[in-house]
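Every protein chain but one is kept in place in this view of the complex.
Read from first to last, the chains carry the letters A and B; within each, the first residue is number 1.
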Amino acid sequence: MLQKKKKSILELWMKNQLSDEGLREDLISNEELRSQSDELVTALVGNLSAENFSDLNSDEWSPVIEILGGIAITRARQGFSPRETGNFVFSLKEALLQVLQDEIKTDPMMLFQESMKISRIMDNLSVVTFETFIKGREEVILRQTDEITEISTPVIRVWTGILALPIIGTLDSARTQVVMENLLQEIVETGSSIAILDISGVPAVDSLVAQHLIKTVSATRLMGAECIISGIRPEIAQTVVHLGIDLSNIITKATLASALAYAFQVMRLEVRKVNSIQK
Amino acid sequence: MTTKTSLLMILSLSKDNIQIVREQDSVFLKNRVKEVAVKIKMGLVNQTRLITAASELVRNMLRYANGGNCLIEIVSSGKINGVRLTFSDKGPGIPDITAAMRDGFSTGKSLGLGLPGTKRLVNEFEIKSKVGEGTQVTILKWANG
């Protein structure tokens, strides 16, 4: 029965969707919306039969779920809100029920039964949609986290043989791994013998962060370079001492400038003021 | 200390069994572990951690139990893949596991970093031992862990 009505279902659904005030024309064009809807209805109607109707786990349903999942994930990436994505499926349910109503006018009992079936199946599909939508959003978040970690750990060559690595934000285990790996790799590539780890942008140093810093310094030394920690604010010095963290084996400087001055001294370099500008 | 709940949800994708009898077998094992780690696109540093951990455990097995068996598995948690190694021996067993897991503890002539150090290198570490029957150590390293 539904097969025959495919066209009218689609039309009705499109009408429902288009009349929705929250339609996001900025994110998706009408044609695109129509083709998405068409694809879904075709799959839905094409794979339906009386036997599998109530069993969402049967194989015939998998193409429908696949298409719906694909749409949900795309929408999550495009920045649709959960409500907008939900309405996409809910309006289909409405359209289906409407068609059903037009068809079975005479038998209220049958109409009720069929409506229940449609309701159940569409509710299940909505749950699937939401699950996939959330999964899509999670993927976006994960990718952004990775990007932030990458961006936030630049290794800068401040001088031949001297590297600086300004750390901004909280230093947790995962971040330390990235910082350490980037720094050590850069040391090998540039043959630098001094690395300055500037922590002016780190909000707090607890024993765990301190441990991470000590680890980085020790690994640098094992490779044959020296690591200086700079940008230690007074309150950080206070916490470090209060927590009883021993940083005595590490060269620490208050500012990046003094760390650089120290690095120059180690490399037997001198910065001098020139009396007259040579032309 | 051990995370048993998460171990249960993990799916095994491939299995490979290696007998450890002589010292040279450890070289073979390390190469196999490396191959598997490369296959699941594990980063270089994590590969190094995993192989070093395997190296420690193989040495323990050879030294205290005259060898044993190592099962190499590629596992999946659904989101990411990892390598799981299970070292089983029929050696004398460890009477006091808590002590053995402490830094600096050693019954043999070593630094006593083997077990606790190994634990620091991997994501999951589980040790079971019965005196007189043998020891089983399971370690797991995720591709991006």
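The criterion applied here is as follows: a residue touches a chain if its C-beta (ideal position, glycine included) is under 8 Å from a C-beta of that chain, and two chains touch if they have at least 3 such contacts.
Note that in this section contacts and distances are computed from a predicted model.
Chemist: For the complex's missing chain, which UniProt name, "ABC transporter ATPase", "TIGR02186 family protein", "Component of SufBCD complex, ATP-binding component of ABC superfamily" or "STAS domain-containing protein"?
Modeler: Record says "STAS domain-containing protein".
Chemist: Let's see if you follow the contact definition: name the visible chains touching the chain that is missing.
Modeler: A, B
Chemist: Out of B:T48, B:S76 or B:Q136, point to the residue that touches the absent chain in the complete complex.
Modeler: For the chain that is not drawn, the touching residue is B:T48.
Chemist: For the chain that got dropped from the picture, name the residues of chain B it touches.
Modeler: That gives, for chain B, the contact residues 23-24, 26-27, 30, 44-45, 47-49, 51-52, 55-56, 59, 103, 110-111, 113-114, 116-118, 120-121.
Chemist: In terms of residues, what is the contact footprint of the unshown chain on chain A?
Modeler: 161, 180-181, 184-185, 187-188, 191, 193, 215, 218-226, 249, 265-268
Here is the rule we use: only the chains that are shown with their structure count from here on.
Chemist: Counting in whole Å, what is the centre-to-centre distance of chain A and chain B, each centre being its mean C-alpha position?
Modeler: Each chain reduced to its C-alpha mean, chain A and chain B end up 32 Å apart.
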